[in-house]
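Only a single protein chain was left out; the remaining protein chains are all shown in position.
For reference, chains read A, B and C in written order, and residue numbers begin at 1 within each chain.
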Amino acid sequence: MSSSFGTLFKVTTFGESHCPAVGAIVDGVPPRMTLTEADIQVQLDRRRPGQNKLGTDRDEADQVKLLSGVEFGKTLGSPIGLMVANKDQRPGDYGSMSQIPRPSHADYTYRAKYGTHASSGGGRSSARETIGRVAAGAIAEKFLLEEYGIEIVSWVSSVGAVDATGVDMETLTRQQVDGCDVRCPDAVAAEQMTAEILAAREAKDSVGGVLSCVCRNVPAGWGEPAFDRLEALMAHAMLSLPASKGFEIGSGFAGARQRGSVHNDPFVMKNGRLGTETNRSGGVQGGISNGEPVYFRVAFKPPATIGQEQQTVDFDGNPAVLAAKGRHDPCVVARAVPIVETMAALVLADLALIQRMRA
Amino acid sequence: MSSSFGTLFKVTTFGESHCPAVGAIVDGVPPRMTLTEADIQVQLDRRRPGQNKLGTDRDEADQVKLLSGVEFGKTLGSPIGLMVANKDQRPGDYGSMSQIPRPSHADYTYRAKYGTHASSGGGRSSARETIGRVAAGAIAEKFLLEEYGIEIVSWVSSVGAVDATGVDMETLTRQQVDGCDVRCPDAVAAEQMTAEILAAREAKDSVGGVLSCVCRNVPAGWGEPAFDRLEALMAHAMLSLPASKGFEIGSGFAGARQRGSVHNDPFVMKNGRLGTETNRSGGVQGGISNGEPVYFRVAFKPPATIGQEQQTVDFDGNPAVLAAKGRHDPCVVARAVPIVETMAALVLADLALIQRMRA
Amino acid sequence: MSSSFGTLFKVTTFGESHCPAVGAIVDGVPPRMTLTEADIQVQLDRRRPGQNKLGTDRDEADQVKLLSGVEFGKTLGSPIGLMVANKDQRPGDYGSMSQIPRPSHADYTYRAKYGTHASSGGGRSSARETIGRVAAGAIAEKFLLEEYGIEIVSWVSSVGAVDATGVDMETLTRQQVDGCDVRCPDAVAAEQMTAEILAAREAKDSVGGVLSCVCRNVPAGWGEPAFDRLEALMAHAMLSLPASKGFEIGSGFAGARQRGSVHNDPFVMKNGRLGTETNRSGGVQGGISNGEPVYFRVAFKPPATIGQEQQTVDFDGNPAVLAAKGRHDPCVVARAVPIVETMAALVLADLALIQRMRA
Partner (left out) sequence: MSSSFGTLFKVTTFGESHCPAVGAIVDGVPPRMTLTEADIQVQLDRRRPGQNKLGTDRDEADQVKLLSGVEFGKTLGSPIGLMVANKDQRPGDYGSMSQIPRPSHADYTYRAKYGTHASSGGGRSSARETIGRVAAGAIAEKFLLEEYGIEIVSWVSSVGAVDATGVDMETLTRQQVDGCDVRCPDAVAAEQMTAEILAAREAKDSVGGVLSCVCRNVPAGWGEPAFDRLEALMAHAMLSLPASKGFEIGSGFAGARQRGSVHNDPFVMKNGRLGTETNRSGGVQGGISNGEPVYFRVAFKPPATIGQEQQTVDFDGNPAVLAAKGRHDPCVVARAVPIVETMAALVLADLALIQRMRA
């Protein structure tokens, strides 16, 4: 169901944009792992808006509080409850918009689904829902790193028409990614991306982009054949993010244009075990990890909230003009970096625990 | 878990490439629906190999048998067991390959996962596993059509570098799609695609492609916010198919290059209800259907099995040369058409039943 | 998994005995339902210890706080996060016991399972975990009452060897049940039960008991054949409560001693619909509700924590004597009344939503 993700390592989230708190319950976290709020805060800080000149001005210091499942800095094996209080609880804040469903927003579909809608902002479809996920993902990442040495790094690989090139995903670090506000490790492209975002802001417009992500040191054998292939769960995870429109693993859509003789990854010996010479498969064959880096890309549409006037109709069908007040993120991909990493970590942590059943 | 898909309308499949039978249990099928084996056979016949000059030569007449859940041509509401006997039960048939893991196949990863592997073919990763899905999907489609008027049509939109253009997804029918072997409704592109496939076969090679799919008449309100957004479940479904490498809904990756002012879909009145003027959203906003056609694309890599010699290593790391014997499908996308439709139907049928909880 | 219950109306809980807070996420609550913290507080107050002279002295005012899913007193359809802060956060409080696993407690088994254990009290096996359940159950009850007129009433039907008689479950109200501290509506038995509990306390001992529960106005047709029969889910729910040892529905174990000609419930006309003359079935036939009252009984063992000295061994196997310090509940069944009602409500709310898929 909607608010839970995972089978053994399972996260359940709660929270809308302007309710008292957002948070999560994380079930299946292995016992005896060291864990503090600081471990989680790192990623929350990375997803926070208002960090730099490219984002919104709202400075929401999202402080996580651990409610259960940890004692004396160690996990107990019981579910971890955690929450982040909303400082900004103003239901009705966007009330003026409420008779006009915002184009490409969830206002209309929520009303169709529930016969009601949170008065403010995006309700449950708001990016604030991802706070619970990111907190859970930070725990998953810690587990994966400590138990398996898995490193997950995401970066911005395109903004609008600007593409990053020359990124070495074998060695890329989060520090490098965070080296600039736009979170693109290709310095030249980063500069162009920044210009593109500022231009969009200037035009009271928004711009989309693509995130890439690599997961290194995933052991061979993870992923369940048929419906729960590693790439299927990863696609599910990524398309569950607000504003995402596409997912591709390994060669992706470009691979569909190739011949098999070019696309296949021949086996070679690598450090005493079987590896592949190339990695068009993206680290997965038959839905199961093969020991090579798992990498994929996620497309995000331009944010739907723009300052420009839009011709549309209200809920009754009467012509209306809409222009968002205040300042809005012209581009969300930089902030999405820790969120993509989080979802990748949740998928892998769950598959790790499931594969243990065959130990 | 791996072998089940769905929450209320739930399919569980069984079967490898050369075992006695493949099949499925379909749970949650509404009672009192008319259903016969012929309703299911239609889609099984469409997915069958050996239908035309472009595929393999094996003529496997996959005859479905209903085992339970139906009486006097009506569903009972109890789980529907169904199976298709394998005529071709030859475990060990591909034995000669067994010491050399086939590049970009699942041989290596299955062994890493299970410590064993079906002696023949792809085992559970084989396309034969999709038979149970397609049979289940045919039931889902019937339910969706009869209860909601939903029409699902998939077609081949690219093969290799050849792209179809000018397809009108508002009116496209399966009959039109099946008008040529390559299942591309753009006659000019279809001819080029056919040439491309035959050229690949001639070169003992294979070629990838992309499928498009449209689901018309999906009511507004389907899809669960957060983790089970309509597009997340659809991406999960599509990436669970053998050889798939990417998924995009609506504007997809191209949308990530656009500005919000261009990308947004303004609302308009349509036939007395709110609709959108454009449909870059692909029929989904905030993870919930908005009443517009749901459409998406799925990338399939070129088949890994090719007749050309490939330099690789065996399980022990010794250099080896592999060249598939016999004849193999140089391109699978035409056969994947009913499989993509099936998975779309399974997603929608499940969301339909879940949304009823809010009736 | 462990911390979630239900398919569509789904509750996930968190919290141990002495962590910062306990709580739950309740998913699947229908939208547009009126709901306030007061609606939930009623049942939390009924489960609270220290309410009367029979319980422990700890007065923990468990104040629920709604964190999400409700706006302006109405549910949104999104998950409801809720929590109760623990006033008494003293990890290590029971430290003196920690080298000696308490007989018939979870100390030993938790350590066997997790390789660790919350330093204090029962950890996750503590009755405090049920707070999240009761809060969730109060929401489920409100839904069932408002949508279907369902009334759920539990009462204490035995304490030690004392059995209540003459309770009319067709008309019994919670007000009547709460008429005395022991929550037994048979005044004569209630007096004997009270004496039994005080005698046990005097002897630094504890005593077990049985709860009965009736659910009136459950519509015919709820419950899923095969694995998720109404009584199977109810048994699951009840045996998931701390200290429960048995469950029986309708005639239960006594019915196993009867002949079919005596046990069968013949059909009769009742208020214009088919009903049964007797109700040995307990409102369920073939796992599905038949419109008659659903009633069942749950056995609770005597609390394991007693003031008397017990000969046992410590974790290393050395002989040890254990005697609980402080005051402990000699009998928990009165407090279990709202908890049993809660679990019944969770089962029924979930089955209600599932049955809607067949609407």
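The criterion applied here is as follows: contacts are C-beta pairs under 8 Å (C-beta built on N, C-alpha and C of every residue); 3 or more make two chains touch, one makes a residue touch a chain.
Note that the structure is a prediction, hence the values are computed from the model and not measured.
Enquirer: Considering the full assembly, with which of the depicted chains is the omitted chain in contact?
Expert: So, spelled out: the chain left out of view touches A, B, C.
Enquirer: Check each of B:R47, B:R102, B:R124 or B:K142 against the chain that is not shown and name the one that touches it.
Expert: B:R124
Enquirer: Since one chain isn't shown, list which residues of chain C touch it in the complete complex.
Expert: Residue positions of chain C that touch the missing chain: 1-5, 7, 13, 101, 103-106, 108-110, 112-115, 122, 124-125, 129, 158, 160-161, 200, 203, 205-210, 220-229, 231-240, 242, 244-253, 255-261, 263-269, 274, 276, 280-282, 284-291, 299-306, 308, 310-313, 315, 317, 354-355, 358.
Enquirer: Please output the residues of chain B touching the missing chain, sorted low to high.
Expert: Within chain B, the residues touching the omitted chain are 1-4, 7-8, 10, 12-16, 19-23, 25, 27-28, 31-32, 65-72, 74, 76-81, 83, 91, 113-119, 123-124.
Enquirer: If the missing chain were put back, which residues of chain A would it touch?
Expert: On the chain A side, contact with the omitted chain comes from 7-8, 28, 30-31, 77-78, 225, 353-354, 356-359.
The rule we apply is simple: only the chains that are shown with their structure count from here on.
Enquirer: Please report how far chain A has to rotate so that its Cα atoms sit on those of chain B, a copy of the same sequence, as a value between 0 and 180° in steps of 5.
Expert: Between chain A and chain B, the superposition angle is 180 degrees.
Enquirer: Counting only Cα atoms for the centres, state how far chain B is from chain C in Å.
Expert: That gives a centre separation of 46 Å.
Enquirer: Distance-wise, how many Å sit between the C-alpha centres of chain A and chain B, to the nearest whole number?
Expert: Chain centres of chain A and chain B, defined by C-alpha means, are spaced 26 Å apart.
Enquirer: What are the residue numbers in chain C that touch two or more other chains?
Expert: Residue numbers touching two or more other chains: 7-8, 28, 31, 77-78.
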